[in-house]
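Shown below is the structure under consideration.
Of the protein chains in this complex, all but one are displayed in their positions.
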Amino acid sequence: MPTKPSTKLWGGRFNSEITTETEDFTQSIEVDSRMVAHDIWGSQAHAIMLARVGIISDEDLRQILRWLGKAEEDFRDGKFFLKPEKEDVHMNVESYLIEGAGREYGGKLHTARSRNDQVLVDAHLVTREQILRTQEGTSRLCRVFLAIARCHVETVMPGYTHTQHAQPISLGFWATAYVSMFIRDLKRLDAAYALANMNPLGACALAGTSFPIDRHLTTKLLGFDAVHEHALDVISSRDFIAETLFALSMLMSNLSRLGEEIVYWTTYEFGMAVLDDTYAFGSSIMPQKKNPDIAELTRGRCGRVYSALLDLLTNLKGLPLGYNRDLQEDKPPLWDAFDVVQSCLGVLPGLLETIDFKTDRMAELANANFATATELANYLVREGGLAFRECHEIVGGIVGDLVKMGKTFKDWEETQQLLQNRGINLAIPELQRILDPKLALHSHRSLGGTSPTEVRRMVDGFEGKLDELEAQIRTRQDGIQAAHQRTLQIIEQVLAGTPIMEANL
Amino acid sequence: MPTKPSTKLWGGRFNSEITTETEDFTQSIEVDSRMVAHDIWGSQAHAIMLARVGIISDEDLRQILRWLGKAEEDFRDGKFFLKPEKEDVHMNVESYLIEGAGREYGGKLHTARSRNDQVLVDAHLVTREQILRTQEGTSRLCRVFLAIARCHVETVMPGYTHTQHAQPISLGFWATAYVSMFIRDLKRLDAAYALANMNPLGACALAGTSFPIDRHLTTKLLGFDAVHEHALDVISSRDFIAETLFALSMLMSNLSRLGEEIVYWTTYEFGMAVLDDTYAFGSSIMPQKKNPDIAELTRGRCGRVYSALLDLLTNLKGLPLGYNRDLQEDKPPLWDAFDVVQSCLGVLPGLLETIDFKTDRMAELANANFATATELANYLVREGGLAFRECHEIVGGIVGDLVKMGKTFKDWEETQQLLQNRGINLAIPELQRILDPKLALHSHRSLGGTSPTEVRRMVDGFEGKLDELEAQIRTRQDGIQAAHQRTLQIIEQVLAGTPIMEANL
Amino acid sequence: MPTKPSTKLWGGRFNSEITTETEDFTQSIEVDSRMVAHDIWGSQAHAIMLARVGIISDEDLRQILRWLGKAEEDFRDGKFFLKPEKEDVHMNVESYLIEGAGREYGGKLHTARSRNDQVLVDAHLVTREQILRTQEGTSRLCRVFLAIARCHVETVMPGYTHTQHAQPISLGFWATAYVSMFIRDLKRLDAAYALANMNPLGACALAGTSFPIDRHLTTKLLGFDAVHEHALDVISSRDFIAETLFALSMLMSNLSRLGEEIVYWTTYEFGMAVLDDTYAFGSSIMPQKKNPDIAELTRGRCGRVYSALLDLLTNLKGLPLGYNRDLQEDKPPLWDAFDVVQSCLGVLPGLLETIDFKTDRMAELANANFATATELANYLVREGGLAFRECHEIVGGIVGDLVKMGKTFKDWEETQQLLQNRGINLAIPELQRILDPKLALHSHRSLGGTSPTEVRRMVDGFEGKLDELEAQIRTRQDGIQAAHQRTLQIIEQVLAGTPIMEANL
Partner (left out) sequence: MPTKPSTKLWGGRFNSEITTETEDFTQSIEVDSRMVAHDIWGSQAHAIMLARVGIISDEDLRQILRWLGKAEEDFRDGKFFLKPEKEDVHMNVESYLIEGAGREYGGKLHTARSRNDQVLVDAHLVTREQILRTQEGTSRLCRVFLAIARCHVETVMPGYTHTQHAQPISLGFWATAYVSMFIRDLKRLDAAYALANMNPLGACALAGTSFPIDRHLTTKLLGFDAVHEHALDVISSRDFIAETLFALSMLMSNLSRLGEEIVYWTTYEFGMAVLDDTYAFGSSIMPQKKNPDIAELTRGRCGRVYSALLDLLTNLKGLPLGYNRDLQEDKPPLWDAFDVVQSCLGVLPGLLETIDFKTDRMAELANANFATATELANYLVREGGLAFRECHEIVGGIVGDLVKMGKTFKDWEETQQLLQNRGINLAIPELQRILDPKLALHSHRSLGGTSPTEVRRMVDGFEGKLDELEAQIRTRQDGIQAAHQRTLQIIEQVLAGTPIMEANL
């Protein structure tokens, strides 16, 4: 077989082409298609830097920028497609450039750069954007919970432990619990953002370069916070993705718990909430069905985000330092996890805004099954001077007796009698006061407790935190936007003929 | 807002439409697009059965079959698309049918069926096909290894433990190890196939039906081996998928180990193999690079298959019986795992057929680093009547001394001297014979050992097993094909006017 | 520092001892302590074989067997402990032997064997035992479900999909679903058993041996089904453990689902079951609590078994062939998974035997929320000749109207009127018949459906299968026992002076 030399941009030393199936096996076009604009921005910044430090000429830069701009335009207009035989977004863009500008110009873009750092630039740019988007969605969901909380600081419902009635809480208290949890998710995303917003460009293949590049300049142009310095670490590590995936996993874990609660609250048996028809689903066979599919899918997709994290961790296990092609597989799980989490964050606010909480049913349940037994024990501690452990036993015994008789606390006379049998005399009105779920609710004024005063205080606090977080998200989005604008303005100047040394960087 | 009644096929009790984003969140069009033909076959079999037992009329059947056939044709021709607003493949096909045949006919297809069992039919049909395809690919890879083995039963290479030279083995012995492993993977896929090839149809929503359906008939028409009987178990369980994913995970685990070995064997340091240029890749920055990307991606995609398994297991954890929408998420990981594994199986045979094993280097390594030390100890046991533990210590001591002197066994005189110091007198030719890797290879004639006779015997055995397995794959594929043909022939008869009771089932 | 030569049995070539912390890091004493008896049996079989084929003498064998027997006795009596500084069970036993019998005898045991195959013998022996024990526990649980099923073939309860009332089923039908699931778990354990019960001994380090060993003889003495032949495959692979862990994971997944159902059925809201006080737990603070901790822990420990599987899979990813020390980590997850699963199987039968199913509540729920709507639609199909899809819409509309009016089907007149509005005239007694959950139950006579006849038939079938499976378990346990006895009898003969060639093997 006569050897046909490789036509790849990297094919100098190769005598033959790879096979089509090999091409298919290794290409990353679908995954890369999310990064075209980011890849081009990265290249623009790199080219500007190369010219500014004198590695390429003004004319080189002009040609490169002209054709990069055109590539982006053509991609947007659907005229420039990523081709699998060009392997990845980088080679596709460079090919477009070389075809347009000729190799004497286009062939200069890849000076002092490797795909190893280039792909990281793209992944960092997409990741930071998606983190901010996820934070926005999470914050929006928090706002819905806070609105629910404000309305329901006095709405009594049973608080559960072991899915058994424990103590009365308010619906508002329940709603703020999720906010309290999500705020930590937002902070974890913050920490991941800090890692994502570091500049990998300039690490080159793994060792930096002998060209006098200026990594601070590309950092500025791409809106990164700082340089991720150590070149070998840059190329070898993917913890910015792993940490993002962990933050998404915890968030999704919390969403799955909400899903479970919605599923059960909307059962006939619990009857604590009814979904709006716009957020419920029927059955193809059972005409009466009204199903909580969104809640179920939220719960059911949790594994997908967990497994995205596991996928990357498995990948990294035992990998030697330096770039290994295994690392190409870092993006599919990340993209998928962002999609899953963001789609959940997209539908849940509407579902919660339209859900009909059945507060009467909640009150009924809170009153039905000894949920205030602790309060009776506490009363005996306070008023009777008995040890809590003894009061616990007394009240436990009374509950046991009532259950055997098929009665509840609301069978006041029996309850009174059972207390009397144990040497405790309480008038029925007093008993009713002690065992009233609403009064119990109000009395739980300890820091972070379920009392309306505490819940209101916490709602205020959470709103303040969300204000801050949202301001931070906007600041960051604006910063990214501004950096992109700055790059575009420089390009405009250059294309208009301004020498790069005179351009306003 | 005036309520607009639901237009869903299940929408009878609903007062309003779900929102578009909710539709997007819940639809499964992309995933379902692999199952259109299978869904139609399932419906054809169901309709034939309904008519045969008298639930629908001959005319009903004719109309249904006519339009189902047209749906498949239109889908193939790109004229019938799955629409997200119709949720899934089932509702899309039923809508097509009702539009074509009218509700008085098309509306009868879903009698005595639910999407709950219908989607399982589709998933079972796809899974069994893909399992067979995966087995074919695995068997093909085994054949390549066996071809390598036949050529290299006498090719000496170092066998490694702890990635250190352990004892000489043959390249053929190494190659057959993978075959021995893959044959167990093939058997695991077999067990998964047995689960997949059970008929879920007729489980209906979760409880069976009061219609007098004939599940044995649909079993026959769809080419299933048997009925999966218990309706609630059918609807609740996904172990046929989990077991498939586990079988794929083990297979992928074995492939990742092959990937690792190819990566290291093709390093400059090991130098035991060189990839053909058609299966190697260059670098965008380093002109000299020739990288084993396929091996790396095979290793790196292992986590994707593992995580597909984890995804499903997480999903199933703590799920109450009956259908839950969470279960819709069973297919994305399965499709993805099949794709990943099959693509690896697609490229690895070619890579191995063209790889250039450097047998001289292997021989050199096998001879360089004391790999035959055990043989010397064994010799002392056999000839000297010493306890193995003592011989081990003697030879260990000699190796230690040689290493300190910067020598190896091949410094015959030093070796002889060190033996003599320990009271053992051996002529150099004898020593050379004992320590010769090739002779050591030949001597390992224990059952399953590395000797050429054993490897040849095992190659024969593996070929026999692969012959059987491949015959079985073909038998199964033929059986599926035959069942499909039988269904089509019945359809032809029915459309030609034969009453179903007279049709040849 | 003057070098102090290694005192390890393998220390011939080493000039110094490893540090204590290194010893601690690498030793596996705790994990190995489960395998002492198995290790000794393995060594006894190996020694007998060595003597029978003439590798060691009758006197060697006698000495070895005498001290191995004593080691086991001393271990049982707490006089022989595994010491961490001897690394593992193998080196501890060999040291005991050498100390007792002297190196001239004891030092011969390890001829033609490596720790690589020896540890596999131990792991295989323990695994097969534990699989059988797990199968016993699973079968016991199935029997409890079958007893429940027999009592409750006519006990109506709501069948759930999406955790919403779907169609009436019987409690017996529900109970048999688990049996149907567990029987597949038993089969998966069977497949794992088949892998575990293969003999790895004789693979030696990785290449077999030049000694004329007889692997069939050790297979027979150790009660294995067959030889696992390919030495390199034997040493490199751990799929017998992975497959066991997957079988345990699926089983645990099923148990976690049972756990979830118990948690919810015993809520105040569902009220479908009450735990016996012997299987329920109180709260340290809330005197009224009665919590389903066992069900929760069963659900909560699911992740532990999943993660045991993941642990091993992660370990195997990208591992080159041959023994790698990573593989020592195969046993901790396996032991842990067996413990978790077996402890669940230990408590759940008692919990289910004593649980109080609230059949009145079940009947009430089955009747309360339109669970028979499908039956009304089916009736209209059968009697009205309408298409199912149309009937579905009609009944769906009626349910929607009733819900809006705050009514149910049992508001017969309203239901009748709503049907009439849609042109369907039904007398109330007829309506009551159609919508009666008990009658609906009886009518679901399709294969595998919820009708009493089907459930009874399935119970019979499952009992037959369990009889077979339990017989198989006993046969296997007897076989293992018999093999051990055979080994002990040979030992007795040898110690009594019978030459091994005359011993009755």
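So that you can tell them apart, the chains are marked A, B and C in the order they are listed, and the count of residues begins at 1 in each.
Just so we're on the same page, a residue touches a chain if its C-beta (ideal position, glycine included) is under 8 Å from a C-beta of that chain, and two chains touch if they have at least 3 such contacts.
Model, not experiment: these values are computed from the prediction.
S.K.: Specify the residue from the set A:I40, A:L82, A:L186 or A:I213 that touches the hidden chain.
M.R.: Within the whole complex, the residue contacting the unshown chain is A:I213.
S.K.: Of B:G42, B:P332 or B:G396, which one is in contact with the hidden chain?
M.R.: B:G396
S.K.: Sort through C:G11, C:P168, C:P200 or C:P452 and give me the one touching the missing partner chain.
M.R.: C:G11
S.K.: Hey, which of A:D58, A:D276, A:E390 or A:E414 is the one touching the hidden chain?
M.R.: A:E390
S.K.: Tell me which residue among B:G107, B:G137, B:G172 or B:G282 touches the hidden chain in the full complex.
M.R.: Touching the chain that is not displayed is residue B:G282.
S.K.: In the full complex, which residues of chain B touch the absent chain?
M.R.: 158, 161-167, 263-264, 266-271, 281-293, 296, 310, 313-314, 317-318, 365, 368-371, 373-374, 376-377, 391-396, 398-399
S.K.: For chain C, which residues reach the chain that was dropped from this view?
M.R.: Touch set of chain C with respect to the missing chain: 3, 6, 8-19, 21-22, 24-26, 90-91, 110, 113-116, 118, 204-205, 276-294, 296-297, 299-304, 306-308, 310-315, 324-329, 332-333, 343-344, 346-347, 350.
S.K.: Counting contacts across the full complex, list the positions on chain A that touch the omitted chain.
M.R.: Against the left-out chain, chain A lists 9-15, 94, 98, 103-112, 116, 159-163, 166-169, 173-174, 176-177, 180-181, 184, 188, 191, 195, 202-213, 215-216, 227-237, 239, 242-243, 246, 249-250, 253, 256-257, 259-261, 264, 299, 302-303, 306, 310, 313-314, 316-325, 374-375, 378, 381-382, 387-390, 392-397, 399-400, 403, 440, 443-451, 454, 458.
The rule we apply is simple: only the chains that are shown with their structure count from here on.
S.K.: Suppose chain B were not there; which sets of chains would still be joined by touching?
M.R.: When chain B drops out of the picture, the chain contacts still join everything into one piece.
S.K.: Please indicate which chain is farthest from chain B, where distance is taken between mean Cα coordinates of the chains.
M.R.: Chain A.
S.K.: Taking each chain's centre as the mean position of its Cα atoms, how many Å separate chain B from chain C?
M.R.: That gives a centre separation of 24 Å.
S.K.: Just curious, how far off is chain B from chain A if you go by their C-alpha centres, in Å?
M.R.: 33
S.K.: If you look at chain C, which of its residues touch at least two other chains?
M.R.: As it turns out, chain C has residues touching two or more other chains at 161-163, 166-167, 264, 310, 313-314, 317-318, 374, 392-396, 399.
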